[in-house]
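The following block contains the structure, expressed as structure tokens.
A protein chain is absent from this complex, but the other protein chains hold their places.
Note that the chains are named A, B and C in the order they appear, and that numbering of residues resets to 1 at the start of each chain.
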Amino acid sequence: MKKLWGGRFGEETEKAVESFTSSLPFDVRLWRYDIEGSMAHVAMLGKQKILSANEVRKILKGLKEIREEIENGKFRFMPEYEDVHMNIESALIKKAGPAGGKLHTARSRNDQVALDLRLFLRDEIKSVIKLIKWLQRVLVSLAGKHIRTIMPGYTHLQKAQPVLLSHHLLAYYDMLERDRQRLEACLTRINVLPLGSAALAGTTLPIDRKHVARLLKFPSVSENSIDAVSDRDFVIEFISAAGIIMVHLSRLSEELVLWSSDEFSFIELPDAFTTGSSIMPQKKNPDVPELVRGKSGRVFGNLMAMLTVMKGLPLSYNRDMQEDKEPLFDTVDTVKSCLHIITLMLPKIKFNKKAMKEGTGRAYLTATDVAEYLVRKGMPFREAHKVTGMMVKHCIGQKKKIESLEPSEMKRFSKMIGEDIFHFITAEASVENKKSFGGTSGKNVSARLRSLKKGGEK
Amino acid sequence: MKKLWGGRFGEETEKAVESFTSSLPFDVRLWRYDIEGSMAHVAMLGKQKILSANEVRKILKGLKEIREEIENGKFRFMPEYEDVHMNIESALIKKAGPAGGKLHTARSRNDQVALDLRLFLRDEIKSVIKLIKWLQRVLVSLAGKHIRTIMPGYTHLQKAQPVLLSHHLLAYYDMLERDRQRLEACLTRINVLPLGSAALAGTTLPIDRKHVARLLKFPSVSENSIDAVSDRDFVIEFISAAGIIMVHLSRLSEELVLWSSDEFSFIELPDAFTTGSSIMPQKKNPDVPELVRGKSGRVFGNLMAMLTVMKGLPLSYNRDMQEDKEPLFDTVDTVKSCLHIITLMLPKIKFNKKAMKEGTGRAYLTATDVAEYLVRKGMPFREAHKVTGMMVKHCIGQKKKIESLEPSEMKRFSKMIGEDIFHFITAEASVENKKSFGGTSGKNVSARLRSLKKGGEK
Amino acid sequence: MKKLWGGRFGEETEKAVESFTSSLPFDVRLWRYDIEGSMAHVAMLGKQKILSANEVRKILKGLKEIREEIENGKFRFMPEYEDVHMNIESALIKKAGPAGGKLHTARSRNDQVALDLRLFLRDEIKSVIKLIKWLQRVLVSLAGKHIRTIMPGYTHLQKAQPVLLSHHLLAYYDMLERDRQRLEACLTRINVLPLGSAALAGTTLPIDRKHVARLLKFPSVSENSIDAVSDRDFVIEFISAAGIIMVHLSRLSEELVLWSSDEFSFIELPDAFTTGSSIMPQKKNPDVPELVRGKSGRVFGNLMAMLTVMKGLPLSYNRDMQEDKEPLFDTVDTVKSCLHIITLMLPKIKFNKKAMKEGTGRAYLTATDVAEYLVRKGMPFREAHKVTGMMVKHCIGQKKKIESLEPSEMKRFSKMIGEDIFHFITAEASVENKKSFGGTSGKNVSARLRSLKKGGEK
Partner (left out) sequence: MKKLWGGRFGEETEKAVESFTSSLPFDVRLWRYDIEGSMAHVAMLGKQKILSANEVRKILKGLKEIREEIENGKFRFMPEYEDVHMNIESALIKKAGPAGGKLHTARSRNDQVALDLRLFLRDEIKSVIKLIKWLQRVLVSLAGKHIRTIMPGYTHLQKAQPVLLSHHLLAYYDMLERDRQRLEACLTRINVLPLGSAALAGTTLPIDRKHVARLLKFPSVSENSIDAVSDRDFVIEFISAAGIIMVHLSRLSEELVLWSSDEFSFIELPDAFTTGSSIMPQKKNPDVPELVRGKSGRVFGNLMAMLTVMKGLPLSYNRDMQEDKEPLFDTVDTVKSCLHIITLMLPKIKFNKKAMKEGTGRAYLTATDVAEYLVRKGMPFREAHKVTGMMVKHCIGQKKKIESLEPSEMKRFSKMIGEDIFHFITAEASVENKKSFGGTSGKNVSARLRSLKKGGEK
């Protein structure tokens, strides 16, 4: 089949080459944006008298028909036409005749595909942001339910200090908040119209790029035609923001896997979100968080793929850049599905408050409170740390909890210790006394929740 | 729909979870290996009297029917059955009744999927090796045609010394030879039967794993059941070997892109392997090598994905490991298609011998020959290097070639220079005199080609 | 040696463990920020009456002395003290006695190291931004000098259309502009005070975090203590922004390498920025751009390292996170040195205007202008593309340039072609007529330069 660009060529494209170079199997996904971009382009060509009103009408009519056919599954994409753009243009030419042949006036696939990708990603980022906000709301709601649930806080997976489950959950809120910010920042760099840069140098025809930008709601227009067709920064920036989202979800998933182990037993995952074993009849596996954790790999991989593709390419457009689409699409799909499934699952998790609370009763989680008690009595922190360390060592030897020591036993470690110490070394007191801004006290967490709920839909 | 593992479960799986966790869309590709593995397993169960001869017959008959149905496109894979294994087993139970329910005796999906993946990759590596050998043969044949074609050799993309095109092409032969070796080495570690490790601990039933190994042509059997179901080393090892192949192909592609630039004009790519521009009528773009070069990114990305998935997973099987398939499949497809397309293209490239030869006439490519000439006359190399450097500087100033200097002019730089120097400073002489083993002289290259041809099919 | 945290321990740390776990060899680099943070912390402890004025005075005096000693190379860092924090605190205790033991009140190394890293990175990002702006100014200045230099523009490394060198250089200006924006965005997320989060839960002591924030010029304070000590988003975000900078520099470097090849000969690199060969006396190698291009690898690697470190870590702090520093430091150093060296080199490059101009005379670079000429005469673009393609094919066959065709010869391809076509198909006209916004015409480029110069120091 003769290619639209085939004027200078003597031979037809080898079959194997056709399938090797074709981007249709994946870029077909951009069809809606391709048509949207073409419509704006053609409207501008009409306004500028580059096309006649009649030609514009014919083209728009043709494009609308094609859109409907695709929506209704009636459009036949043909592999011979390499990509989604050539498929749509060829179909248009069949429908609109010579007018159709004018659609590509003052345009190249180089700026066209840059446009399509930006339109696509702009939409998808908005979806991701919505999913993030939804997950944030779920976290706020869950935190509200667990405003009094005490659990062990960990460092190094060793029990460190008692914290509120709500405080722990809100740590994820803050991670997601940064994710949202990064995506918003990324959007400002996506929202720049590349169309009109043509192949790389601009065009000699009297186009009006700002008009196209208005039609497609781009707040700005690219300043340099060579950069506009060479640039895939926005793809890399998005995938790296997505990579950080996946870091966060992988950490949450790791915790859900740990917490649903028999040893922790902090949570029970809903049956509907787990699967069984083909051989072991008793198993109930946390597949969803495992898969989410594993899927961080593919997003990191997509990031590496894109960085590799772009490394060392001379300007301007090179065909290597066609390899941008699959990593981008896969990243979008992965991040969306992971956010979605976690958001569905979280509210259905059964938290085992008793196990969490009991978890704070071993392992000397209030030792820091003892040290700070001594500091308040005037002991330098380093000494207080040492004294408390000795008490803990003594307790381990005696297999006792700190709070089970006799006051007289305690006094052996420091004369400063009085009976009032018992007000400070329960898990509840430990939590409540962490009143420093950002600390885990119920007062702090409640205040934060109030402010988040008031902020409402951001 | 009730799951085969659903005995202990109260709720059915959420729809979104089903689609999130399903591996069917990609692991369906393993169907042939899944059936092959099941047949060997069941034959062994029969031999060990765990199943009756009648049961074995029914199961084998059922599996064969399923195989035929899949081959003929008549089998309906059902998304509700999560993966390819459950689809085939469910279909078998429908066909073979209670006997079908005995197929999974003494087996878990954990060892089953490890088996399927090894069978798959074993086959695919053999295909990749065949493609490598084909490309090597094409290189040998091409080198044979260019046994006298002189071109500039480069370091730092600066012209360095004249070399034979055939010698340059055979550099790729040697890279591919190492690639082949790495794949063979990888094969020895794939060729270990995991089946019979069951979930992770082995089984209480009297199976005979060595018999299964014989049936499936595995030279060895895994020694530790926990390792056998936890291990994906072979996937990582293969992808990293594939990554190095892509490094090699990306280097060759870079050279093809450079050489087909107007500035180099060393080659002309066949029309059938290039494409045109949608806007610039004169363009003929080296899309194939560009895409090959770009596709290195996806293989590196797949490698990073797999390393990330496996990092820090406790033993034994974790669901994260389901994320092994897509990077593996994509790597197999990418490496095969890139090797294939390059192999098809190379013989059709038109080499512009004249441009290559002329390329050696500028830029003082024989300066090292001058220095070595002086060394043979007794000058220490460092001094010879300095003297020749001065001559080159002089030539640049005078806009002359070395060989256009008058003997008297030369003697100003060193008295050691005699008229015999002109025998050493043509491109032809420079090449011919590189007789050190592995050097670029025609004698060497011819000998190498003879030995490679004699070696024949490896 | 007894550790500051050693109260509960029975054995001393194994020597091999000490050196394995020590971060001193690299985190010593943070010393200035560690002291700065401690000073602000202690001033706040004084204001809040947690320490007495006298204690504060002693501590500040001690910290200043330590700072001077380090500046003068007189401070002895001791490997036994694991890290920079413990080294400074231990020295302080020696100087200030028991008061020194109070420095660590209401603080943990977890929030302290998060603070130090943010202070460090905040400073370094400002340096990177300055370097970017410097490079941008150099580009603007260079573009100003080449406002009339015509060169071939490329797509697929095939000559595409004539462009201005100034326009090409400004493409890099725009890439760097996005880099700058990304770093500014990253700064807003770094500029959040973590100190006061203590180990993970906050503290029971009445600290005033906002006061510390004011002293250290942090516009905001972290909201959640668990997140504050668990978070390394800012490290990943910075490295990924740096990765994109390296993509841009690697592309520029690739072009410099290409352009200084004998085949292109578009530029000559200054002797002072190249090196010679140990064996080939004539060589002058573009080492600087080669190394910059290669160094993209280490930054991508650092990004992968950090993503891997953070993947799947449960909250809050884990020792794995100590692995954040080396990739971060290496990225900072790499990006700064690459930006710096490129900025020094660019103004000293000799551009070979003649070779660039001549490069536009082959390869039919104005074919698109012919097509757009026909479009202006009313021919549909697709037809114009085809007609021009035929002309190019004809020219290749005849070994002619388009502009050397006789008008009558041209008319054979289309009756629409008139003699006026010769006004459109010189390289100069082609450039000048690309007046679309962002296009390569001199008018556009001049206007851009005026606006960039007016913008001045951003």
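In the analysis below, a residue touches a chain if its C-beta (ideal position, glycine included) is under 8 Å from a C-beta of that chain, and two chains touch if they have at least 3 such contacts.
None of the values given here were measured: they were computed from a predicted structure.
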*Please pick, from C:R67, C:R107, C:R209 or C:H248, the residue that touches the omitted chain in the full complex.*
C:R107
*asked:* With the missing chain put back, one of B:A160, B:M280, B:M356 or B:I417 would touch it. Which one?
replied: B:A160
*asked:* Out of B:Q136, B:S260 or B:S296, which residue would touch the omitted chain in the full complex?
replied: B:S296
*On chain A, what residues meet the omitted chain?*
152, 155-161, 257-258, 260-264, 276-287, 290, 304, 307-308, 311-312, 359, 362-365, 367-368, 370-371, 385-386, 388-389, 391-392
*Residues in chain C touching the chain absent from view*: 3-14, 16-17, 20-21, 82, 85-86, 104, 107-110, 112, 198-199, 270-273, 275-288, 290-291, 293-298, 300-309, 318-323, 326-327, 337, 340-341, 344-345
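Keep in mind that, in the parts below, only the chains that are shown with their structure count from here on.
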*Which two chains have the most C-beta pairs in contact?*
A-C
*asked:* Centroid of chain B to centroid of chain C, CA atoms only: how many Å?
replied: 33
*For chain A paired with chain C, centre-to-centre distance based on mean C-alpha positions, whole Å*: 23
*Identify all positions of chain A at which a residue touches two or more other chains, and write them in rising order.*
4-10, 104, 110, 198-199, 293, 296-297, 300, 303-304, 307-308, 318-319
